[in-house]
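The other protein chains are all here in position, but one chain of the complex has been omitted.
Letters are used for the chains, namely A, B, C and D, taken in the order the chains are written, and counting of residues starts over at 1 for each.
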Amino acid sequence: MAENSKLLEVKNLTVHYETDEGIVEAVNDISFHIAPGEILGVVGETGAGKTTIARSIMGLLPKPPAHVISGSIQIEGQEMLSDKPESKGFFDFAQKRARSADERRLERIYREIRGKKISMMFQDPMTALNPVLYVGDQIAEVIKIHENVSEAQARERAGEMLELVGIPADRYKEYPHQFSGGMKQRVVIAIALACHPNLIIADEPTTALDVTIQAQILEMLRDLQKKFGTAIMLITHDFGVVAEICDRCMVIYAGEKVEEGTLEDIFDNRVHPYTVGLFDSMPDMYDNSLRLKPIKGLMPNPMDLPSYCSFYDRCSVRCDACKDGAPVLREINRGHFAACSAAAGRGEVE
Amino acid sequence: MSKITTPAMVKLNKKTKGRHKETGNTPMQEGLKRLRKNKTAMAGMIIILFLIIIAIFAPLIAPYGYQEQSYTEVRLGPSLQHLFGTDHLGRDIFSRCVYGTRYSLPIGLICTLLGLVIGGGLGLVAAYFGGRTDNIIMRIIDIIQAIPSILLCIALVAILGNGMWQLVVAITAGTIQGMTKNVRAAVFMVRNNEYVNSSKSIGVSDFQIMIRHLVPNAVGIIVINAVGVVATSILTISSLSYLGVGLVAPTPEWGAILAEGKQYMAVAPHMVYFPGLMIAITVVAFYLFGNGLRDALDPRLK
Amino acid sequence: EEGTSGESLSDEILTVAIEAEPNTLVPDVTFLGNHISAILRLIYEPLVIQDVTTMEATDNGLVTKVENVDDTHIAITLREGVKFQSGKEFTTADVQYQFEQGIRGGRSDFYYMWDPENNEIIDDYNMVLALHTPWAQATELLGFDVYLAVDSEVLGAAGGADATVQYLENAGTGKYRMTEWVPGQYIMLERNEDYWDKDNMGYYAGYKFVFITDTSARAMSVQSGDADLALNCAVSDYSVYDADPSVQAMVLESGNSSVLFLNSGNGGPFADERVREAVYWLLDIKSIKEVGISGLGKYVDTTISPLCPMWDGIAQNETKEVDVEKAKALLAEAGYEDGMTVKARINNSVTAVLSMIQEQLRVGGIEMEIEVAETQVHFAALAEGDYDLYISTQQCGYYSEAVRTTDGYTYSFSDVFGGCGYSNEEYAEICQRALTTYDVTERKEAYAQLQQHFRDHYVSVALYTTVNLEVARKDLENINLYGIGIVDLSNLRSTGE
Amino acid sequence: MVKYIIKRILYIIPVMFGIIVMVFIMKAVTPGDPVLELLPLTATEESKENLREELGLNDPIIVQFGKYVVGVLHGDLGTSYKTKQPVLSEVAERLPNTIILAVWALFIAQIIATPLGIWAAVKQNSAVDNIIVVFTMFGASVPNFWLALMLIQWFAINLGWLPSMYNGSLISWILPISAILVGSIAHTARAARTNMLEVIRQDYIMTARAKGQKEGTVIFKHAFRNTLIPVIASIGSALGSLLGGSLIVEQIFAVPGVGKYISDAVSARNYPALQGGIIVIALLCCIINIIVDVLYTVVDPRLKTTFMKSSKKRVKEAV
């Protein structure tokens, strides 16, 4: 793919949280990219680091405790991470000053980008809206920030956005608590879409909702995506949702990317034992076999990741070689990557 | 961007990795551990411990008796002989302040404890049983709350007379309404937890649930509030002393020392600064400790 | 230029800080407190004026003549031309009405010795006052607050002895009249332009009395310039205000003396004379005087102070040295070798002195527990004899009930004002003589005996004469006392500084 | 909304009844005979008995209570032992000053403290935060009588800027208000800081940032009001301590308020005045609490819509 066709490019991103208990290695050396108009599904268990990735892209990591240790995030070719090193200690004032000046510069750039080029929808629609402001105003706000429009115009546009997501515009002057969960999520979508961004990062947009509502929301997301040609990074832990609307999918395990590929690659030709295990764990609607085949064991504690393959302890196809070092991400097919030494061999055979 | 090393990473060498794996820590122990790491809380606690030690060993620490008068050295400024100077009767203010820890501190603690038992009990019952019980208790508390607590104290001292236990009763009465409300709120929060339902579904009795599940889990929030109450109680004691309804002379209660010294503010400011400072330090210590405790026990605020 | 004529009067209003708001400004009730008397005496005037140095009554009040007719009758002649603020003239009818009401209401402690039914009114200006029994100091009594001249019509309209009003309008003869009383806030007086003595009009246009309970804050209000005068400041702080160049600290000998009363009537330890003597030897009266009243008063030995004409001239306290060993020996003799605990009652103001006494007694093994109570409760407890000792600041024993204690009158609160329950026949007899003997030489002798008895038996321990401390702005002058400790503000002037 | 306010006002009735019962019991259990307070020590047994009869002290306690309640309902809080004046009028004269003192202190404390607390929270762990935290800590730790005297010493005497006592002028309010203000600011700022720390961790704040909103606007538009809600909720308890503080401050600055009136009444055992004062103060507390509650519902839309019931119609439409 040509460089300029990448809307978002993340390279070797490593993020740690430094807490009293220890260092949480939340995201480890992850690289991926999103092309315009594409829907990328990001799948992983709780604590895999999905939200952390999303926040890193938005520049909204809580600092402290989060620290971006290394990597690069480019939005339409613009580097968004500071290349100034962090200060070495308390008295390293010069370094501190340089770093914070650079961060302020980036923050200014980010302000232009957030909501305008990239929007983010947060995990829980119940808490994502400000309880004391009219829902309509919360949509109008983002329009006012990024577009040079009058108050009245912004309101009008916000009303239109409400209609667009299926809420009558005359409910503009209502508060979030007067809306049901599904309606709140629609408002969140309306906010995300209000300035026609190029990319929406949707962090588990439907996890908190009922299936019937989830179906409505997914349907709408897909329609709007088609209409505006917006790219979406859809974070979820439900392969059903991925199958529903994604173009491409990547699987995260313990802060690492273990497999990435098109839907066909993942759903029909998955190679990484973790991905395989996930699919086997799911009760199948069309198969009535009595026993499920769960992955044994648990995800390792992100504060104490092993130096070798982090899936080793749970792996069904492990071999001694796996313990030698971190597995390398290999391209098995064109666009289909997996980080498993065993799987890599198999991929090449196929 | 190249890989960076943060100070925390430097500090945390690989050896310490995995230590979180140890098991068998109650949340209380974890909280205490965090508390131990919390600098402000530790500062507060050290001051409080220090004051307690002073209170216990007052006769050894104080260079003079708290009532010893020396009419040749009245209202002297601070010096090596008299660290905090002397008062209008030539008493050593340092010694008086040292002995003073034997009043404010224990009274504050005892009142808080009593308030905790009475108010806490009411709050617990109100929150657990809810409905009418809750209503009755809270209406009574509303009534008490409508009277400013210092007013309540003064009125009670007027009824009961001056003296140590009367003072304790009065201040305790002033703390009850706040305690009840706090404990009630804390228990309410805990009560809605699923584990209370879980125990109910097993058939554990109401009393057992209160004692085994609600109280231990609400204790953190309650203690945090109680620490604040100690601080306000100490202030109340000194205010009552000022109003002349506190402890009687020559009790070296800080508020009383302050009230005696206030006349000489212009010529002998040390007479008001030092006891004032003692009160402030003690109260600050309790606030620090309370804040730290909250940070340690309430992970949300980390 | 002496401010005797109208032109040079000031149009300034003085702000005076006093310790509490009066309950009432009707003079004909019980003792109100010196701060309130200070207001009253601007509005009302006494029949006689007690000389501050000799303690004797002079006839330059509203009477021009006061004379003992016999042991139970006093003839007075009222000053002519004295007008009440209402415009009515002051006559013997007013005096008679006031005495009748005073007896009827039974409200004052200073009326019961009079017998107004037998008063003889000669004309508008001459009358003879009757007493139930001989009373040598009766003329001096006429200088007290409760005998301030009141317009009988106004008082009568308000209900006489039953009056529940807080003040009487224009019922006084004084230099100032009350114009405004904002409860809790201030009382405003303005100059009485119709004052009967045109040569002695009030100099200032008015007074505004404000109420500041906190003793320090009261004096500070003068230091900060918000008030011109603060009455009754803490004498122990004399040096504080004396050192402040922006104010003057005025010390006035009030003629009152401070006595530590030892209750020998409740069967407590002080029934034993040795214990009383022990207390005497323990107390460091010099230091108490130095610290308690900044060394400003005089030593007193008995309830008769050196300011009193009846004083016998002996001042042992001045030279007495503390003798702890002697005291301990006396206590041991009395059976208290292991020490004892006594209960002291106070009503707030004297804590510093009391702390000193407490500490000094402690050295001798007497633990003193202090019970603080507010005035009414305090007195009620004293009346019940529920105390071992207490400090009282009171008038020179000249009039004092301390003397009267054993004088045979059925005086319901004989134990209160220095009662201390001490009584024996000898003492009672001397007291009686001292109170009722009109002949000055004989009386003086009786008083000398009385004082000797007091000393011999340590009836109580007298400490010092008290002084008043008023803090005023620099230029105020002519602040005086009436003989009985009340500040006289009626002659205030400015030095013009 | 009107219904809600009426409900809240009706709710005062049981509370006030409770207060009346309490002050009545308080007097009943207090040792000491009011007759002794009223009459001079020399009064005869007979006149004491007469007065007792007159005051109804010989009635059974229930009758006395009934009479008292009836009296209170008629606005008769009794007659002050000290001045023989109706307590109600005496209290009424002093009430405005206490209200001015407490309400201004409350108001100014909110104005100053809330932004201060928010500022500290936004700059958590910075120097600013530490300074504010230390200030609030000490502010909450000094006894207010000490502070009052210090203020006089510094501002009235040493600097001579302000009057040392209340004299009716506006400027003379400054010191008394300041003396109770400091503690109040400290408490409110602490509360505001804690709440703000909680609010800025909420998802909707993140949403606002994700819109590209400036940090300042995020704080003021999104966080401020949410922080205000719990702060307003705590005004009720702040008021109690303010009124308590005014008790002392009124004495030092000679402010003729109810606090001073009550403490005078306590020391003089002037029960009618004490009872009346407490009843009035309690009523004041209740009324201000109602105002706070109403304010609370206005600021918090979740409550507002429940009480205004305007949403019902809309919900139906949408279905």
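The definition used in the following text is that contacts are C-beta pairs under 8 Å (C-beta built on N, C-alpha and C of every residue); 3 or more make two chains touch, one makes a residue touch a chain.
What we mean here is this: contacts and distances are computed from a predicted model.
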item: Which of "Dihydroorotate dehydrogenase", "CcmD family protein", "Oligopeptide/dipeptide ABC transporter ATP-binding protein" or "Phosphoserine phosphatase RsbU" matches, in UniProt, the chain that is not displayed; value: "Oligopeptide/dipeptide ABC transporter ATP-binding protein"
item: Contact residue for the chain not shown (choose from A:20, A:107 or A:219); value: A:219
item: Sole contact to the chain not displayed, among A:149, A:263 or A:326; value: A:263
item: Touching residues (missing chain, whole complex) on chain B; value: 23-28, 30, 193-195, 197-205, 208, 212-213, 216-217
item: Residue numbers in chain A that touch the chain omitted from display; value: 45-46, 180-183, 210-216, 218-219, 237-244, 263-264, 267-268, 277-286, 288, 290-296, 298
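By our rule, only the chains that are shown with their structure count from here on.
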item: Chains touching both chain C and chain D, listed by label; value: B
item: Per-chain CA centroid nearest to the all-protein CA mean; value: D
item: Pair joined by the larger number of C-beta contacts - A-D, B-C; value: A-D
item: Chain located farthest away, centre of chain D as origin (C-alpha); value: A
item: Intercentroid distance (Cα basis), chain C paired with chain A, Å; value: 90
item: Approximate Å spacing (C-alpha centroids) for the pair chain A, chain B; value: 47
item: Residues of chain C whose C-beta touches two or more other chains; value: 216, 223
item: Numbers and ranges of chain D residues touching at least 2 other chains; value: 149, 153, 157, 267, 269
item: Touching residues (chain side chain A, partner chain D) in the complex; value: 58, 60, 110-116, 119-120, 122-124, 127-133, 138, 141-142, 145-146, 167-168, 170-171, 174-175, 177-178, 188, 191
item: Of chain C, residues touching chain B in the complex; value: 215-216, 223, 234, 236-237, 239-240, 243-244, 284, 287, 290-291, 348, 351-352, 354-356, 358-359, 362, 369-372
item: Interface residues, chain D side, partner chain A - complex; value: 202-204, 206-214, 221-222, 225-226, 229, 299-302, 305, 311, 314-315, 317-318
